[in-house]
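Yeah, one chain of the complex is gone here, protein chain that is, but the others are all in their spots.
Per-chain numbering from 1; labels A and B assigned in written order.
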Amino acid sequence: MITYQHLIDSFNKAPFIIQFAFIAVIIMVIAIVSLIISLKVIRSFLKIKDKEILKYKNEYEPLLIEYLYSGNENEELTETQQSIIAKIKEGIKGASRRKSVITILTNLMNEVSGEMSDSIRTLYHETGLIDYAIIRLKSKRWHITSKAIVELRRFKIQETHDLVSEFINHSKVEVRKETQIYLVHLFKFEGLSFLDDLKTPLSEWHQLLLLESLLNLENQQIGNIKPWLNSSNTSVVLFALKLTKIYNQFEMKHELIELRMHPDKEVRRSAIHVLNQLFGYEFEETPKPKNRQLKSEGQIVIV
Amino acid sequence: MDTSTVKIILEIFHYLFFTCSLLAVLSYIILSIISAKETIQYVKKNSFVNYKHILSSPISPSITIIAPAYNESLNVVENVRSLLSNHYPNYNVIIVNDGSSDDSLEKLIEAYDLVHMDYVVDEKIETQPFRKGVFKSNNPAFEKLIVVDKENGGKADALNMGLNISESKYVACIDVDCLLLEDALQKMIKPFLEATDYKVIAAGGVIRIANSCVIKGGKLIEVNLPKNLLVQAQILEYLRAFLLGRMAWSRLNGLLVISGAFGIFDKNIAIEVGGYDTNTVGEDMEIIVRMRRHMEELDKRYKVAYIPDPLCWTEAPDNYKTLISQRNRWTRGTIETLRKHRKIAFNKNYGGFGLISYPYWLIFERLAPIIEVTGLIYFGFLIAFGLVHWEYAILFIAIAYLFSVLFSIVALFSEELTYNQYKKRGAGYKLILLCLIEPLILHPVVLYAAVRGNIDYYFNKKKKWGTMQRKGMNTAETN
């Protein structure tokens, strides 16, 4: 008790700087101790999570595969399938089980097609996973919304078109982009209609993602690219040029020739590049650009 | 000198040290806060991106991996295999054998069915000439591989050769013994392609320490905490530097260095500025400073990006000798680069680059060891003359120590919340213990190496590359 009092006395008598330093030391010790404790908590939490994920994966993987193989020729669900659905429906009330089921299913969705992917989609509906996704769609946190959109895209859920479309003008760019990819992935060229009045630039990365979404299905209807070639948004023009090239749009020749005079250097380059790709020698016969500088720029690409 | 002038000098010294420490502490706090913000943002942004399924088609822009090799015969075949197994759909690999005196080339020819090709190099950057020339594989499975055999010219020269030969839009310059994760290129190319109203000139990755990790056939199987205390301490140091320091600087667009072990560049800009400087030991920092300077002088909007994911793993020195020579070299590299580009310092024409990044590097990286040593000498002087106020001294030493521990723990915290690489039971305690003792193990060594670097730079101009003895990836398997 006496030493204690003594310490307080000497602290009070000490110069300001010592008092300050002393307090700083105490604060830091407290901070270090509490950080160490929370580190410990985080680590054990993560460990439990990891174990859970593995456990649920082993639990649900065979179940889901059994579901997929117990279907019959008719559209209806068999009894085994119904009982599996009931089981999963009960299980996924817990968030980590739900995550685990979604992970297994998405892993499969990317790899299988035909009756099997239809069957996975039925499961997604029947177990109510879709409802959880819709709830998350309405979350106030943008990355949760984005995640939900991504999930709906992966399971190719077209019914949520109207719900998702609302996010096309979302304030957060990531949400807008995921919305665009969802639309293109599921509705192909129709989904590209947002390009009509797009004001913000499309990054190269995003253009690639859109193209990959477009390319992942065969026998698609190709819409009208022309308005986008004439867009006032330079990045839309560049994207449309890529479409012209990939889909061999020979009828765009006139627009392409016009674009050689576009104010943006990159557009001029790609237009000439596409012309060469599509028409080969034919292009060389067309009149040379009036502007000398333009010509030399073009030649870099031709060479 | 009378006592009053001595007193005044002492006072000035006091205040100088006090301000320096205060500035350092303040900058660390600010950097931690910025990095926390940036990390949260990054994690959120990437929580819904599945890299495995994007950019899988060949319309993705081309990337060339350039890996210089000098007497790497021991592991070169395995290392190349790891470089060839990346998941990016449109890339190739150029191994530049920089005049090795061992049988690296023969081993590569044997393992990858290489055949000699006639090749005329368009020498956009001047380099040492070919020795045996260019080799390609006639096995379609290794079609991505190009091996160039040239006369020795050092790492920068070898990288320049790669820049000349590459036909890609982007180049990834890496150390041949680095282990790249499969989605590394996808993740690293993203910032370049995401930029719309500015240009990304380079992107740097995180370097993680591979000692004691289990690596099988060019693939990282298991992450382990090494037993060697010196390597452990470096792990902590790297976590601090990459997860806190660089993360924050990338937010401020103030990165002056991206690690030579793994970085991606816009090839045209790298060539425009003349490639790597062959006259410095710090070519990885120098090229970034020069590219930034170039962009500033052209008055173009640009960024040096940074990807915090653990994508690149490499061996760290596991003995004092190699570590000291490595740090000695880093110090000289920093001095050379900063001196060469001193025009930028405090020059408002270079914006934040000249007013914040450069001065920060000058004070906290370049001068910090010198200030610290001066402080220690001064302290010794005070002790010798019995002028020390021990209650002050002890308190301030305690503050300095606790603060460095706190900073390490914050870095560890950030690691656990984001990448959580050291998952094994018991690793948590070891890492925390490490935070407590690291200032006593690693810091004195690094300080010593930095001082040696300064001495070598000013008084021993002939000092060449410190050779780093590689233990090689394969040894990790047997441990």
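Operating definition for what follows: a contact is a pair of C-beta atoms (placed from the backbone, for glycine too) under 8 Å apart; a residue touches a chain by one contact, two chains touch by 3 or more.
We adopt the following convention: contacts and distances are computed from a predicted model.
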Pick, from "Response regulator transcription factor", "PRC-barrel domain-containing protein", "1,2-phenylacetyl-CoA epoxidase subunit B" or "ABC transporter permease", the protein name that UniProt gives for the chain of this complex that is not shown.
-> "Response regulator transcription factor"
Looking beyond the chains shown, say which of A:Asn110, A:Ser139, A:Asn169 or A:Asn224 touches the absent one.
-> A:Asn110
For the full complex, which residue in B:Thr19, B:Gln41, B:Asn139 or B:Asn460 touches the chain that was left out?
-> B:Asn139
Chain not shown: contacting residue from A:Ile135, A:Leu215 or A:Met261 = A:Leu215
Against the chain that's been left off, what residues of chain B make contact? List them.
-> 56-59, 81-82, 85, 87, 89, 139-141, 143, 182, 216-219
Extract the touching residues of chain A with respect to the undisplayed chain.
-> 61-62, 64-65, 68-69, 104, 107-117, 212, 215-216
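Following the convention adopted for this analysis, only the chains that are shown with their structure count from here on.
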So, in whole Å, the Cα centroid of chain A is separated from that of chain B by 30
In the complex formed with chain B, which residues of chain A make contact?
-> 14, 17-18, 21-22, 24-25, 28-29, 31-32, 35-36, 38-40, 42-43, 46-47, 50, 110, 142-143, 146-147, 150, 174, 178, 201-206, 208-209, 211-212, 215, 235, 242, 246
Parts of chain B lying in touch with chain A, wherever the complex brings them together | 44-45, 47-48, 50, 53-57, 59-61, 190, 192-197, 391-392, 395-396, 398-399, 402-403, 405-406, 409-410, 412-413, 416-417, 420, 423, 425, 428, 432
